[in-house]
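The complex appears here without one of its protein chains, the remainder shown in place.
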Amino acid sequence: MRGSTLAYAVSMRSRRPGRRAALFAAALIVLLTLWAIVGPAASPYSPNGLDWHHLSAAPSLTDGHWLGTDPLGRDLYVRTLYGLRLSLLIGVLATGVSVLIGLAWGMVAGFAGGRVEAWMMRVVDILYSLPYLFIVLILATLFGRDSITLLLVAIAAVGWLTLARVVRAKTLSLKRREFVEAARAAGLTPAGIMMRHILPNLAGTVAVYATLMVPQMITSESFLSFLGLGVQEPRASLGSLVSEGAHEMLAAPWMLLVPASVLVALLLSFNLLGDALRDVLDPAAR
Amino acid sequence: MLGYAARRIAGIVPVLLILITVSFFVVRLAPGGPFDQARPLPPRTRAELEQLYGLNRPLIVQYWHYLQGLAHGDLGPSFKMHDDTVAGLIAQGLPVSLTLGSSALALALLIGVPLGLWAALGRGGALDHAVCAFAAVSLALPSFVTGPFLALAFGLWLHWLPVAGWQAGEPRYLILPAVTLALPVCASVARLMRGGMLDVIEASFVRSARARGLGRWRVLRHHALRPALVPVVSYLGPAVASLVTGSLVVETVFELPGTGRYLVQGALNRDYTLVMGMVLLYGTLTLLCNLAADLIHAWLDPRVRGEHA
Partner (left out) sequence: MSSIRPPVEPVALPASRAAAGAATVLAVEDLSVAFRGAEGLAPAVEGLSFTVQRGECLGIVGESGAGKTQAFLAALGLLASPAHVTGRVRLDGQELLGLPERALDRIRGARVGLVFQDPMASLTPHLRIGDQLAEPLRRHLGMGAREARGRALQLLERVRLADAARRMRQYPHELSGGMRQRVMIAIALACDPQLLILDEPTSALDVTLQAQILNLLAEFKRERGVALITHDFGVVAGLADQVAVMRAGRLIEQGSTAEVLKAPREPYTRQLLGRDDSRQAASPPGSGAGLGALLPVTLPASRPRVSECSPAHPCPTPRLALSGVGVSFPVARGWRRQALRALDGIDLTLGAGEALGVVGESGCGKSTLTRAALYLIRPAAGEVLWMGRSPADLPGGELRRLRRELQIVFQDPLASLDPHLTVQRLVAEPLEIHRPQLDASGRLEEVCGMLERVGLDRSLLTRRPHELSGGQCQRVGIARAMILKPRVLVCDEPLSALDAPTRAQVLALLAELRREQGTSLLFVSHDLSSVQRLCDRVLVLYLGRMAELAPAQALFAAPHHPYTRELLAAIAVADPDIQPARLAQVRLGEPPSPLELPQGCAFRTRCPQASSLCAERAPAWEQTAEDRWAACHHLRGRADDMLLK
């Protein structure tokens, strides 16, 4: 074993250059979150207050509009942080809902097997046969305008599909593992086996997917808001800010650059963190 | 192989039927209807319109009529764009969307596959790190950010390419939208290609082929490449899905006359037949692409062919 274990260790070392990047990403996520919460207090402006003296003002340190204003004179620094707040909130909440549905669905399907499983996975397959954002879009347009809760439901309603598939596959392979048979032979109830042996062994995989799902949810929300179907005025999310910025990009490029950079930094950090977690917790799925 | 393909194709029909049924009722369950406007129509006009489109009949009858129409290839009239049928609208927009989608896919594969291969072969080297960084950043860039940025940089500042618009047969108008659309797909392909190749290089049969003295390139091309492509191919079905949704944004950003706008408009206007037509179009497209991906997978790996789908 010695030689091959070593070779494995060596290969793992070269495969994990992202360790530092992951720590950096985690730090950035914490920083952005804290900033979104306390940051607006540092500015004298409110997110919807109109400053008639500074319409479409460029970023400047002197007038207090550190990151400029939009054509209505609203402060971009404060609005971006409010947008970040909302995007983060929707992203995390939608992920939470999706993870709960996906975990329960996948685990029950995988553990029950037989006809129940076939039926449950058929549902997933059919939903899966349409582009994910396409369904979100239809649901959001039909039901979800004007209400953040409904928007959240629309986004979460489809987000769980991938996780349900992954959890089911993993549950199936765990179920076939001998330690589950050993637990059955020891006289543990099916519920006991799920709670004691299946769920804890799913935790790593779920953590990885949940981390990678947050940016996906944020993207979905921003995508809808960009198309004018998500968060409505006067509220702002990163997506709606990018959309406004795209319209003004010639006259006021900072309106595009500021929210876009915050959004990309956020997505990148979550992706990096998710990838690093995968390397550590779930090395088989690269 | 043929039997496998037949089984898979037969599996598509029921899925499509369920898709049609579910979306038919979901769309109609949504609050509001096609003729609810800010200024309400006179009751008589409204009744006449509803009579004309059969909206006053029981849902199940409407459903049956819709299915009958479909069987004859009739997607129905658009409720809001009064002079057009849904099929006619799709026929106008589809060529643009297809041109855009296929050029983006080609771009993504032509760049992504070699990048991934290179990175895997020079693993741990500078190029590998560069490719990984490129993929990580590209995956974090939504197309509604990349699109405006590219338009800003190459259209407004550098004046190299048109900012927006479309003229059939003019590739200049295609470049920025296609690049925007291709970027995340390209990144995923590069990443999967790299991962697939790294796994295969360590596989026992590759060592065994090298032990036969076949030479590095022969082993790579003949023994390692096909299995290493499997993850890329499995991704291609969902990739097309992301091209479809991405094209929604790209068509909005670059003001292209594709099919994407119909979806948003149709859903907002409760234009039932138009939404249904789009669901049908995208659903069929995705299913066919998934099928194609599975068939290619079966060609790449003979072990898949015998199994049940």
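Note that the chains take the letters A and B in the order they are written out, and that residue 1 is the start of every chain.
Note that in this section a residue touches a chain if its C-beta (ideal position, glycine included) is under 8 Å from a C-beta of that chain, and two chains touch if they have at least 3 such contacts.
Bear in mind that the values here come from a model prediction, so they are computed numbers and not experimental data.
Interchain touches from the omitted chain, evaluated on the whole complex, reach A, B.
Across the entire complex, the residue among A:A22, A:V99 or A:A183 in touch with the chain not shown is A:A183. Here one chain is not drawn; of B:G88, B:P162, B:P227 or B:P257, the residue touching it is B:P227. Take chain A: the residues that touch the chain left off the picture are 1-7, 9-11, 13, 177-179, 181-189, 192, 196-197, 200-201, 203. One chain is missing from the display, and on chain B it is touched by residues 3, 7, 202-216, 218, 222-223, 226-227, 300-303, 306-308.
One rule holds in what follows: only the chains that are shown with their structure count from here on.
Chain centres here are Cα means. That of chain A falls 22 Å from that of chain B. Residues of chain B touching chain A in their complex: 15, 18-19, 22-23, 26-27, 30-31, 123-124, 129, 132, 136-137, 139-142, 144-145, 147-149, 151-152, 156, 195, 198-199, 202, 241-242, 244-245, 248-249, 252-253, 263-264, 267-268, 275, 279, 282-283, 286-287, 290. Contact residues of chain A toward chain B in the complex are 11, 14, 17-18, 125-126, 129-134, 137-138, 141-143, 215, 219, 222-223, 226-227, 229, 239, 242-243, 245-246, 249-250, 253, 256, 260, 263-264, 267-268, 271-272, 275, 286.
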